[in-house]
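Just one protein chain is left out here, and the rest sit where they should.
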Amino acid sequence: MATQHSRSAARIMMAPAVILLLGWMLVPLTMTLLFSFKKYLPLRGGDLGWVGFDNYIRFVSSSAFWPSVQATLVIVGGVLAITVIFGVLLALLLDQPMWGQGIVRILVIAPFFVMPTVSALVWKNMFMDPVNGLFAHLWKAFGAEPISWLSEASMQSIILIVSWQWLPFATLILLTAIQSLDSEQLEAAEMDGASPLARFGYIILPHLGRAITVVVLIQTIFLLSIFAEIFVTTGGSFGTRTLTFLIFQRVLESQNVGLGSAGGVYAIILANIVAAFLMRIVGKNLDA
Amino acid sequence: MGRITLDKVTKSFGATEVIPPLDLTIEDGEFTVFVGPSGCGKSTLLRLIAGLEDVTSGQIRIDGQDATMTPPAKRGLAMVFQSYALYPHMSVRKNIAFPMKMAGIDEAEQNRRIESAAKALNLTDYLERKPGQLSGGQRQRVAIGRAIVREPAAFLFDEPLSNLDAALRVGMRMEISELHKKLATTMIYVTHDQVEAMTMADKIVVLRSGHIEQVGSPLELYHSPRNLFVAGFIGSPKMNFIEGSEAAKYDAHTVGIRPEHIAISDSGGAWSGVVGVSEHLGSDTFFHIHDTGLAETITVRADGEVGFRHGDRVSLTPRTDVMHRFDAQGLRITA
Amino acid sequence: MGRITLDKVTKSFGATEVIPPLDLTIEDGEFTVFVGPSGCGKSTLLRLIAGLEDVTSGQIRIDGQDATMTPPAKRGLAMVFQSYALYPHMSVRKNIAFPMKMAGIDEAEQNRRIESAAKALNLTDYLERKPGQLSGGQRQRVAIGRAIVREPAAFLFDEPLSNLDAALRVGMRMEISELHKKLATTMIYVTHDQVEAMTMADKIVVLRSGHIEQVGSPLELYHSPRNLFVAGFIGSPKMNFIEGSEAAKYDAHTVGIRPEHIAISDSGGAWSGVVGVSEHLGSDTFFHIHDTGLAETITVRADGEVGFRHGDRVSLTPRTDVMHRFDAQGLRITA
Amino acid sequence: MARSVTQQRKAINTVAAWAVGLLIFFPILWTILTSFKTEAQAINDPPLFFFFDWTLENYAVVQERSDYMRFLWNSIAIAGGSTVLGIIIAIPAAWSMAFVPSKRTKDILLWMLSTKMLPAVGVLYPIYLIFIRLGMLDSRTGLIIVLMLCNLPIIVWMLYTYFKEIPGEILEAARMDGAGLKEEILYVLTPMAIPGIASTLLLNIILAWNEAFWTLNLTAAKAAPLTAFIASYSSPEGLFYAKLSAASTMAIAPILILGWFSQKQLVRGLTFGAVK
Partner (left out) sequence: ETTVTIATVNNGDMIRMQGLADDFTAQHPDIKLEWVTLEENVLRQRVTQDIASKGGQFDVMTIGTYEVPIWAKNNWLVSLNDMPSEWDADDILPAIRGGLTVDGNLYAAPFYGESSMVMYRTDLMEKAGLEMPDAPTWEFIKEAAAGMTDKDSEVYGICLRGKAGWGENMAFLTAMSNSFGAKWFDENWTAQFDSEAWKTTLTFYMDLMTNYGPPGASTNGFNENLSLFQQGKCGMWIDATVAASFVTNPNDSTVADKVGFALAPDNGLGKRGNWLWAWTLAVPAGSDATDEAKTFIEWATSKSYTELVASKEGWANVPPGTRTSLYENQNYLDAAPFAEMTLNSINAADPTNPSVDPVPYTGVQFVAIPEFAGIGTQVGQEFSAALAGQQSVDEALAKAQALTTDEMEAAGY
């Protein structure tokens, strides 16, 4: 595989993808960095000159900053926990023999295809609305006071909506992983006297390790930048302002591009911290 | 402590009956080998004994006790799988300890048994490795180690050597034989390799399509195969079969003669033919003889020094005293 | 039309030198087998010849012309891979046609060659099937067919039979031998199975860690192994090695004696010992004899009818005329 | 474990799995049902399940208000175009990584993936300015390029994991057979990887289809896909659950159907080589 010829061919064939992505990363990144050191207010005439680290200082010292980092981590962490735990349980259930497995799988996979905007709209209006939402009807049917989901339990609601969208993804990967488990291993454990619970704990769960890492990695990448779900439901109120959303407010609502760019740089740093963390685990797991 | 009896056991998957009613007794301490072509039901039979499959009807008794409904873990049997089925995320030590942990055996005893198994199997240096870091033969031994520590009433092996390369296979098959000598525990061993069957077994069970074709010691099967199927299956190179007028001379529909029972010479034999491919192993030479008028080729084994060449005309002398005769149904004619 | 010369060829992967400087000439029309233990560099050598790897230094000449820098496709060699490497999405016909298509050979000629290859390899009925619908042996033949149609200067085979089961392996190795007889093209064949090497080769190249240990015909290697490694590698079961005072009797550091060259009897032999495991193949019996005071075990081959049992005390008579003597460096003593 | 499972156990599994499946699917089902109700029925208390006057009126209203087909076509063109373009660029890259791996291969792969972690809002302004400069605002081409770049890391990674499953020997065989690099990729690798390429294609079509930030911010009228279509239905004046449902159904139906028909490939694709 590794003649001189093929190695140089490989380099050439890799070039388009690498160059494009490099451009896609570097050009906006450079501009963002540039803006972040400027007072850049489009509504006041645009570029108003260099300001050093002002924007950076202002961004972190704003009372909204740390809560937004916290909100980001809580949402990512919450969704990951829910999707992984329920994903494993659901995958175990779907792996059992049953009638109509194919159809159940179709039902379970469906939320993955729904646009985030649509899913947020549907949940917000048709389920979580405290007056006309289905939950409200349900609560009333049981004589309880309807909950105003998006304000009283805003974080939980958003985590629920996002989890609903990502649960199929986790479930499917985990299901495939379970099905790829060598059945002889389970039989061996059975011969060795392991109860179903022990088989789950000692054989299935460790086997799923790799799949879980991939679920966590991929989901984190997408979850760090969720936007539509928050924009449509709470608009960032009630403690649901994530870092992404805070940047959105700075850039688009306040039209303070300099400040927003500084926020963008922070977000990149945060993403990279999380990523480095994940990559270390996944990198190890990838070619194992 | 390890007598296994199958009583009119049958097994169907859906509508297809894989094992028609079958009776078999495996004596305590015996090394029994199930052989047969692929798909004949060897694994299924083993799994029925292990309890990994339910019998469709019939009864399985272990040491006289009905075990038909007993779950696998309770049957006191240990199984070594073709893929070894080691737990990839556990170290060798943990793999071996697993059945004991499940049985709630205390740590000290666990360690004692692990050490002794590791010593017996030459695994002491590898106890802390993961299965992925072991060679095929070592993995094989870990799987056996995991089986041994349970001190089972019987060991079940499903083609444990088929994933190993030729050289390793020879070594491992000796190790298993020696293990059997040492432990004197009942062992049931599935293979489709007749050399393994011949060299390891106390008793061979030849299966075809779920039927038992013959049960006996390796040499019984070699010397008195009950029918054409067994005759062809046991022995390497394969027995030569001759039909037609030559067979009629011996009052048989088919006669069988093993390659090692035919002498080859320049002239003077009963049959003659032309040398095709000859395979020189040093110790032996296999000649494939064409144009004999008896069968497409007749294989002859000669010792290493005989030097005929491709195209030579040769003369063959069969040893009629060890010739096998079969009737039109393929059954051995004994008289 | 197929003389291959390696001239001081070396190959390193990074810092590790897998092939130290190596010279080798393969004559036109010769069937050369590379044998050696796993990891000794057989595949690497073959791939260097094929051009799938670059040599680190040295020169490869094909028919006298320097081909060191020639890309694989231009060397005029055909390769049959261990996994067959058939194109799973193409029919057998398309698979076979692929190299001709790449070479821009016209359709009519393509079809002519495909038909004739298919006929030679018994593939005519399968031309429209996909590789996935073929048995192992048939796939093997398609791979050979794909190689044949290119009318290459030489064929390269990398363990082509190791994925087949025992019975098929025997059949296919005969087919390849016959093909070589028919085409008389140079063939280089890699295996780690010494039986294959012995039965197929005109010339065997024994490799260890990238070094050539010995080059010669199968029987040369069997009768006159140049050193302990070759002696141990060629022949099955393995040659017995005896060191110490018994060896000193023959003026050697080590003497080697093949199992088939030791006679076994109740008494009267030169050596004595206790029967350990005995492997009954019907045609032969291998006895593993312990407690001889010579080596851990001595393996003896006797013919099928000899009946010693585990624990019997037996007497052994080696044929001293075919005994091999080695010095302290493990080299053969010829005088 | 091939032991016969008792019918009773199977029945319990079936009930449990269907219950969970329906629960998960319910929001979508409810949306579809609501889209066939009148506005009054949509907010009826107690909620109406199947027994109401089914009407297509909402769909008619939505269609009259916005030219659904144009949004749909844009979605198809953008999602399809970006995916196909991405795959064309990714195949050679994935080939290199899978078959000529070097020490840096894994780093490059992870780096590519890390570009997906750039927060889009953070770079919206620069991208917008670049787009103005290039005159690509509100053009399908522009969106195809942006979405292609967004998904390229995922495409490369997926293809890479598929290619790695293809034995290198086959490519070497092709090389021995006289195939050049182009023929090797065109005649051997690509056809063999068709299932993998198909699932990559599908997953990325879905991701591109549902991408709501760039598609909304870089388009106006001409290139606006279904994400923009649905943006005109969120919080209108008054309570239009039925119409919202109809619009939602129209926005997700094509991809839902595509996803269902191809779920087998997709499931394989989704695993990112996590499981073999």
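In order of appearance the chains are A, B, C and D, and numbering begins at 1 in each one.
One rule holds in what follows: a contact is a pair of C-beta atoms (placed from the backbone, for glycine too) under 8 Å apart; a residue touches a chain by one contact, two chains touch by 3 or more.
Values in this document were obtained by computation on a predicted structure and should not be read as measured data.
Student: Could you list, sorted by label, every displayed chain in contact with the chain left out?
Tutor: Within the full complex, the chain left out of view touches A, D.
Student: I'm checking contacts with the chain that's been left out. Which of A:72, A:132 or A:242 qualifies?
Tutor: A:132
Student: Touch as defined at the start, partner being the missing chain; which of A:70, A:96, A:151 or A:272 qualifies?
Tutor: In the full complex, the listed residue that touches the missing chain is A:151.
Student: Considering the whole complex, which of D:29, D:186 or D:220 touches the chain not shown?
Tutor: Missing-chain contact among the listed residues: D:220.
Student: I need the residue numbers on chain A that touch the omitted chain, in ascending order.
Tutor: 39, 41-46, 58, 62-64, 129-132, 145-152, 231, 234-239, 241, 249-250, 252-256, 259
Student: For chain D, which positions touch the chain that isn't shown here?
Tutor: Residues in contact with the chain left out: 39, 43, 64-66, 124-125, 128-129, 131-132, 137-138, 216-217, 220-222, 224, 228, 231-239.
Please note the rule applied: only the chains that are shown with their structure count from here on.
Student: Approximately how many whole Å separate the CA-defined centres of chain A and chain C?
Tutor: Taking the average C-alpha coordinate of chain A and of chain C, the gap between them is 56 Å.
Student: I need the residues of chain C touching at least two other chains; which ones are they?
Tutor: 52, 71
Student: Enumerate the residues of chain D that touch no fewer than two other chains.
Tutor: Answer for chain D, listing residues that touch two or more other chains: 1-2, 172.
Student: Under the definition above, what is the set of chain C residues touching chain D in their complex?
Tutor: These residues of chain C touch chain D: 50, 52, 71-74, 77-79, 81-83, 85-90, 98-99, 102-103, 146, 150.
Student: Sort out for me which residues of chain C touch chain B in the complex.
Tutor: Residue positions touching the partner: 38, 162, 165-166, 170, 174, 177-178, 181, 192-193, 195, 198-199, 218-219, 222-223, 234-237, 258-260, 276-277, 279-284, 286, 288, 301, 303-304, 310.
Student: Inside the complex, what are the residues of chain C that reach chain A?
Tutor: Touch list, chain C to chain A: 51-54, 71.
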